[in-house]
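Complex shown without one protein chain; remaining protein chains in place.
Just so it is clear, A, B and C label the chains in written order, and each chain counts residues from 1 on its own.
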Amino acid sequence: MFTPHTNAEREEMLRAVGVSSIEDLFKAVPKKYRFPSLDLPPKKSELEITNELSDLSNGNGSVKDLMCFLGAGAYHHFIPAAVDSIISRGEFFTAYTPYQPEISQGTLQAIFEYQSLIANLTGMDACNASHYDGATAVAEAVILAHAHYRGKRPKMILSPSLNPQYRETVRTYTQGFADIEITGDLVKDPLESPDSLIKLIDMQTALVVVQYPDFFGRIYDYAKVAEVAHQNGALFAVSINPIALGLLKPPSEFGADIVVGEGQPLGIPLSLGGPYLGLFATKKELVRKISGRLVGETVDQDGKRGYVLTLTAREQHIRREKATSNICSNQGLMALASSVYLSLLGKQGLRQVAELCYQKAHYAAGQISTVPGFSVRTKTPFFHEFIVDCPVPVAELNAHLLEHGILGGFELGTVFPSLKKSCLIAVTEMNTKDDIDIFVEVLKEMSHD
Amino acid sequence: MFTPHTNAEREEMLRAVGVSSIEDLFKAVPKKYRFPSLDLPPKKSELEITNELSDLSNGNGSVKDLMCFLGAGAYHHFIPAAVDSIISRGEFFTAYTPYQPEISQGTLQAIFEYQSLIANLTGMDACNASHYDGATAVAEAVILAHAHYRGKRPKMILSPSLNPQYRETVRTYTQGFADIEITGDLVKDPLESPDSLIKLIDMQTALVVVQYPDFFGRIYDYAKVAEVAHQNGALFAVSINPIALGLLKPPSEFGADIVVGEGQPLGIPLSLGGPYLGLFATKKELVRKISGRLVGETVDQDGKRGYVLTLTAREQHIRREKATSNICSNQGLMALASSVYLSLLGKQGLRQVAELCYQKAHYAAGQISTVPGFSVRTKTPFFHEFIVDCPVPVAELNAHLLEHGILGGFELGTVFPSLKKSCLIAVTEMNTKDDIDIFVEVLKEMSHD
Amino acid sequence: MTEKTIFELSSPGRKGVEFPAVDVPTTDLPAEFLREDLPLPELAEVDVIRHYTHLSHLNYCVDEGFYPLGSCTMKYNPRVNEAMARLPGFAYCHPLQPVESIQGSLALMYNLQEMLKEIAGFAEVSLQPAAGAHGEFTGVMIMRAYHQSKGETKRTKMLIPDSAHGTNPASSAMTGFEVAPIATDARGNVDLAALRAACDETVAGIMITNPNTLGLFDENILEVIDIVHKAGGLVYGDGANLNALLGIVRPGDLGIDVMHFNLHKTFSTPHGGGGPGSGPVGVSDKLKEFLPGPIISIIEEGDDEMPPLFGYYQPKNSIGRVKSFNGHFGMHVRAYTYISMHGAEGLRQVAELAVLNANYLLSKVRGAYKLPYDRVCMHEFVLEGMFDDVPDVHALDIAKRLMDYDFHPPTNYFPLIVHEALMIEPTETENKQVIDSFAEAMLNIAREAHESPELLHEAPHKTPVRRLDEVKAAKDLVLCCWLPENSE
Partner (left out) sequence: MTEKTIFELSSPGRKGVEFPAVDVPTTDLPAEFLREDLPLPELAEVDVIRHYTHLSHLNYCVDEGFYPLGSCTMKYNPRVNEAMARLPGFAYCHPLQPVESIQGSLALMYNLQEMLKEIAGFAEVSLQPAAGAHGEFTGVMIMRAYHQSKGETKRTKMLIPDSAHGTNPASSAMTGFEVAPIATDARGNVDLAALRAACDETVAGIMITNPNTLGLFDENILEVIDIVHKAGGLVYGDGANLNALLGIVRPGDLGIDVMHFNLHKTFSTPHGGGGPGSGPVGVSDKLKEFLPGPIISIIEEGDDEMPPLFGYYQPKNSIGRVKSFNGHFGMHVRAYTYISMHGAEGLRQVAELAVLNANYLLSKVRGAYKLPYDRVCMHEFVLEGMFDDVPDVHALDIAKRLMDYDFHPPTNYFPLIVHEALMIEPTETENKQVIDSFAEAMLNIAREAHESPELLHEAPHKTPVRRLDEVKAAKDLVLCCWLPENSE
């Protein structure tokens, strides 16, 4: 199976080591606790575990079986078969961090290209080799801003329409920083215009973070917020949906210094929440402040182009407690998946997917708004998510939808007290007109209640 | 998508060719029939075809959902995940026949090892790079025997317990040979002992073909048949189930000159009947008579070990109409799958699978024989298949079983008039005791009818 | 580095897979039937994966680069094909399941039959044959059965132009026909005079490859077919070169009576290091009854509420099955996927761009190499791999030298009617940049042949092994290896 030792080999090796049994190798372990008997299920063969997990996985209702109108930070998009074909190659998934560049050019060039693709997509100058996910990328932006101002500017302004899980993660990450103050996000009306952030920005502000499209799917031009932030000497960060950038102007055009976001929509399966991909890109002025891995282009001793991990002096294993982040792994394989995805779709394909999302979402919103009792609350421009106010509790509605094979929208009331009867509906290229029409029909049933 | 030409490139290429449009390249095609409009469904994107085929495949009840007791030439065995991981590598599946050995050593060594594995398994001296399936391998054995005796021995004796599809294929293949006479197989009682073949063997006999275990799962020692065949100067061929050879003595031990068989059980999915793998191995005396590809070991100009296609002078593209077979492709990727499977299971694993099949089949037979109305007809030793006589028409029984999520045995009456109420039950390592007990419970329901 | 064989990697007692213990009461094994030893190698999973990963790295493949192996249509294999064929509902159905439980697969096969009929202009298709040569054999058997059914037992002669595919003579011979070769004329067409002379009352038919192995579409194809038909013969079309004709012309419309398809060439199913292929056979109306069965048909028509019920039918005078079960279903899924993703327009584009690529490449190397038949080619063309002024450079040397430029060589020494043939088929999935670099390599090699021919004679230089001793291989004939003696 996975350990190749035959009895004969084991004996021969023990002899070479000079001990008479394997147990002898563990004398340093306190005898009292040595060789505990673990209460684990009996071992299973590959045949048995395959059966067990097939049964368990069949116990789920996946988006392969259900029509999915659920988004709120993770999205059901089409993944071309070529993506998995590449990331299933042992050369990629069984290698590790490219510490030895001479035999890791595959991983290194792939990351370099990933950095390039994300920089091009976001309009930024540089991008790191990825963070864990969108939430931690935002947290790292906050820490970057803190370090950038050497702790002299405590105020971190988070938009109330930034993904609530991201905001929570930022608060967790910054617990140990006595000199960080998180503000802006815990307002009564999470739907207030981004302009209301402006009044919070002052010379104590290190960073303003907004989302684009925002958590509710709304598209805003943040130019004014960015301008005020910059006037006050603060940094401006934008958390993006990378698919939306196939259509929408990049955050660089309205002044972003840092672009973060969740890369999952770029060819990564939903997988109950992970592994995903934290995007992190900046203007060139901030490059040397970025945490995490960076790959740079260089030449070898024969002058041949090659790639290496660079600026490693920033990292924790060298700077130790002076490093600004402890991040060590990245989401290498997911970054690769997103690169393959972006390479396959290219300029035209990404735009097409973004347009499909936009058009289908608007069709769905239009149809839903005709159902008595339901109303579409989102009035501003939106991308592929919008808020629907419902005549029945959302949990009840979703249970009913599930019986009809439909995964309903996110129940906003679980996070926002002011949106108790609202849900957030997401529509992507995976939803056909027929799906949407069926969804609307089922909503109609609930409107009779 | 799959054609990379941009409009600009197309134009540039046309200019280089010296024509003004692509249509100009087809002037040799009769104008009347040029550019027909094909009535095909509108093209589908990858997203759409994926949905369509997911729906179609969900319209099947596969052995992943059903308990399978169906065999009769194709078997449901466990396939370790490593098999598909290897055969999915582009280096293997997007290469072709290794005509250029310097850049095809991967395929060549893999085939060489396949030949070696099958030779070791069957006890033969040599093996070719595979035929299409078990049926065509038997047909090729007949043609080999015909050529071996230069057409001077017309008689080809096929055992009545040789897979009926194999027998039919032999008859198809030999239609053009005026000097071949197929005999032995169309007897009243297909279950008669193999010794009854002996009386047919004479000096006109080129070949005797038996199956081991036979189509009905029975295990016979064919030593006597082989001896008589050899005494009469005829060749003796055995069609095997490779899994059974994990347990049973190889045909070499009872005198086989040729071993053929269906390689599907060696790590190849059922896939509604194909692609499978035709095994073909012989004693060394017949090596130069084998049709199909052969890989041999040699050295390169630096003395380094390497592999090449060898004895190609036998093949159709050189001998043309004098070749004994027109076979050109082989089942390369399936041969690779079987090699990976055999390498993973090895000596112990294959024996274990064979034992599981044997034991579970015997348990199932024992349990079924307790059900009123059902009786196990097979009294001789058997491997993993056995005949059950049923109190109701087999088609009706199977329809009932299917409703209970069970794939019943093969309806023998569709091929053998004398076995109208019998079915052939196959049991493998995939059937748990629970499966078998449930199966028996459902049979009990039918015994009340 | 030489990779050890899996036998050399074996260590007694090692295990790659474990299986569950027996969960039923046991029965004694029949001692007299048990084998004493099972001389298979013993490896852990990691050993197996590493071994085959190493082997894979010794292969050139389409995923690696240009593979212009003439007549093999080494086009790119779309990844979605692979994903579709592996859908559990397709990959894990038993071929003998009740038809009610496999309607999805039967619908797919039925639709594929319909598509192939439409694409090539035939009345019926059988998906059973396993490969091109197998389809050929099936087709020729059908021709034989047809004549037999008419009592025309004297029709024993099969005409085969010398520009036809290499398997045709063997396929004919296996079926009991005598092969009569027909010459090729100066323009690369079937020599009509020779054809007419051969067309007597013993003619069973002709096996024609069109475009032929020179890559040329026969300019007299209608006449060729007419001559054979008038003589009472049937026309077999070798479908190996169908890639050039998709949406361009339907062989059935031209009067071809029977043809095989190579799903692994035309419809992008992978070549798998030698196979599996898939060789469905299409026939005109009068040959339908002879097809090998089963064929998929609608056994109960559907209506608004119910889909049709698909099942099997057996043609009434079928030649019989040519293999077990239904053919290479896994390949049918891939071909169906490919055809569905192209539609009529897409398929025509495939042929057009395959032909454009071939002519474009030809335009770049013409002049540096001799071109025995200089016409607009179809999807491939044949050069002479020799130079009058450097007589010791051969096609083989050019082929081997191409490997040093990271290209797979073309087919060489085929067709036989061209001296030192180099048969080049770029396919439509290659882009202009790739073709440009291949052309550049060909031009470089032509220069090297004159300036430093030893570079060619000693090529390849950069491959995992150098030229191999084929004579030794055939003489010593080592076809198998065994476990090392001391392994137990």
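Note that a residue touches a chain if its C-beta (ideal position, glycine included) is under 8 Å from a C-beta of that chain, and two chains touch if they have at least 3 such contacts.
If you're wondering where the values come from, they're calculated on a predicted model, not measured in any experiment.
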### Message
Quick check: which displayed chains does the absent chain contact?
### Response
A, B, C
### Summary
Among A:Val187, A:Ile219 or A:Ile438, contact with the omitted chain is made only by A:Ile219
### Given A:Ala226, A:Val260, A:Leu342 or A:Leu419, the one touching the chain that is not displayed
A:Leu342
### Message
Which parts of chain B face the unshown chain closely enough to count as touching?
### Response
1-4, 6-9, 44-48, 80-82, 84-85, 90
### Query
In terms of residues, what is the contact footprint of the unshown chain on chain C?
1, 11, 14, 44-47, 49-50, 53-54, 57, 62-65, 76, 78-79, 406, 429-433
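Heads up, the rule we're going with is that only the chains that are shown with their structure count from here on.
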### Separation of mean Cα positions, chain C and chain A [Å, integer]
45
## Note on the structure
Taking each chain's mean CA coordinate, chain B and chain C are separated, in whole Å, by 20
## Note on the structure
Flagged in chain C as touching 2+ other chains are 14-20, 43, 45, 49, 53, 78, 80, 82-83
### Message
Where in chain A do residues touch two or more of the other chains?
### Response
46-47, 80-81, 85, 90
